[in-house]
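A protein chain is absent from this complex, but the other protein chains hold their places.
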Amino acid sequence: MSARRRKTVSAIAEGLCAVAVILALLPLAFILFYVVKQGASALNWAFFTSMPKPVGEPGGGMGNAIVGTLILIGLAALFAVPIGCICGIHLAEYRDSRFSSVVRFAADVLNGVPSIVIGIFAYGLAVLPVKRFSAMAGGFALGLLMIPVVVRTTEELVRLVPSGLREGALALGASRSRAVFTVIVPAALPGILTGILVATARVAGETAPLLFTSFNNRFWSTNIAQPIASLTVQVFTYAISPYDDWHRQAWAGAFLLVMIILVLSIVARLAVRRLEQMNRP
Amino acid sequence: MQRHFDKDIEELKDLLLRMGAMVEDSIMQSIRSLLERDTALAQEVISNDDRIDQMELEIDRRTLELIAKMQPTAVDLRFVATVMKVTPELERIADLAQDVCERVIELNREPPLKAMVAIPRLAQDAQGMVRAALDALVRRDVSLARSVITQDDSVDQQTEQSFRELLTYLLEDPRNISRAIRLTFIGKYFERMADGATNICEMVVYLVEGKMIKHAYGTAHNR
Partner (left out) sequence: MTITIAMPSAPPGTAAVREIESGAAKISVRDFDFFYGSAQVLHGITLDIPDQQVTALIGPSGCGKTTFIRSINRMNDIIPEARAKGTITIDGRDIYAPGTDVVALRRRVGMVFQKSNPFPKSIFDNVAYGLRIGGLTDKRSLREHVEKSLIRAALWDEVKDRLDDSALALSGGQQQRLCIARALAVDPEILLMDEPASALDPTATTKIEELIWELKANYTIVIVTHNMQQAARVSDRTAFFMLGRVVEYSDTKTIFMNPKEKMTEDYVTGRFG
């Protein structure tokens, strides 16, 4: 192949790649643009602090939903992080055992289960028996969604820890579990935190499982045994309503959600970068 | 940074110096045995030569080991090369001192020839050159080495002079022939000791400056 032809082919291939990248990024750009355009204008201080107002009354906010979302995420993390981290560390340490491949497969399946199904499951398990929607049930549903993400990110990032560190610890007379907890986990800590952040970002935007579990609450509530408001459900409720004022609020809520997820993702990315730097020779 | 290799080099240098001192002793004693007609001393020098030979073997062994194990480079390499060239030179000088003593023993079986003038001076000068060459090596003193190299010409002249002196004895009386010839040999031995000293000095210049100056007569390096 002549040099000229090679260059031409290369230029065409590069061009195609660029087009594909642009096509992939366009929807994201549009969503961001639209959400920012619609949402930013509706955002004000009262949005963060006020309670929803009845229809027809202007103003009001989503203060209770913001707090509710935080509580739900907190509950989910409380449930999912210990389980997810331990599983993830196990998978990374005993990557080739049969049990590990079963766990890994289970995590992947759980990750693929539609969130509405998870919601129904949590409904059956945590709502029906007590006959009451509750923040706890919502946290449980979100936690189920979080677990596979925490497991797989933790596994991947613990694996990034250079094997030399493990060997170094073993060679000094550390037992395997000792090596894991004194050297490998501390070294992977930024990675594990990243896994948690990524999982949090993933569930912060979930609506479907909450519809059956935490339901919604028009009032200020921090009682985890009671139904609780959340940003996503509130956005859903407002968005399908016929009122312009509520539509504006829904946009603001959507904007806030996107921002939360964006910030979490950026923080996670920075943490991974630090871990990768440690890996360099 | 101190390298354990430096210790090996230091030890090698000490061995070389000890060998140098032994060779110097041999020369000195050979001269004394010549001037004082001391057959016992001459025999002592001859029997001592064995120790010098052993020393040469020991230095050779260590030098090869050093090359095999340490792969010396730059100044270390020049040092090791210098040792390898200087050691046989010293050994040869010691052999010449031994040869002198053998001739002395033969001479002592006959009455002394008339007073010699040239040979003792030649012997002193050759001994001085060997000593100076060793000094130059120890101190890595290039200017001293170069001055020793220039003395070689005057030693050559003295050898020539001693030869003429002995020639007159030869012509004077046929009974002098064997003694005069033996003395001629002795003159030649000292002259070759001086040559050895010159070779050592050439290696000193190589060691310090990295320049090989032998076979470069008449060029600027030589002077």
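Order as written gives the chain letters A and B; numbering starts at 1 within each chain.
Note that contacts are C-beta pairs under 8 Å (C-beta built on N, C-alpha and C of every residue); 3 or more make two chains touch, one makes a residue touch a chain.
Computed from a predicted structure; not experimentally measured.
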Item checked: Hidden partner chain, touching residue among A:A126, A:A187, A:L257 or A:V272 -> A:A187
Note to self: By the contact criterion defined above, which parts of chain B meet the unshown chain? Give residue numbers in ascending order.
What the structure shows: 1-5, 64-65, 68-71
Notebook entry, point to check: For chain A, which residues touch the unseen chain?
Noted result: 96, 162, 164-176, 178, 182-183, 186-187, 278, 281
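We take it that only the chains that are shown with their structure count from here on.
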Item checked: Whole-Å gap between the CA centroids of chain A and chain B -> 90
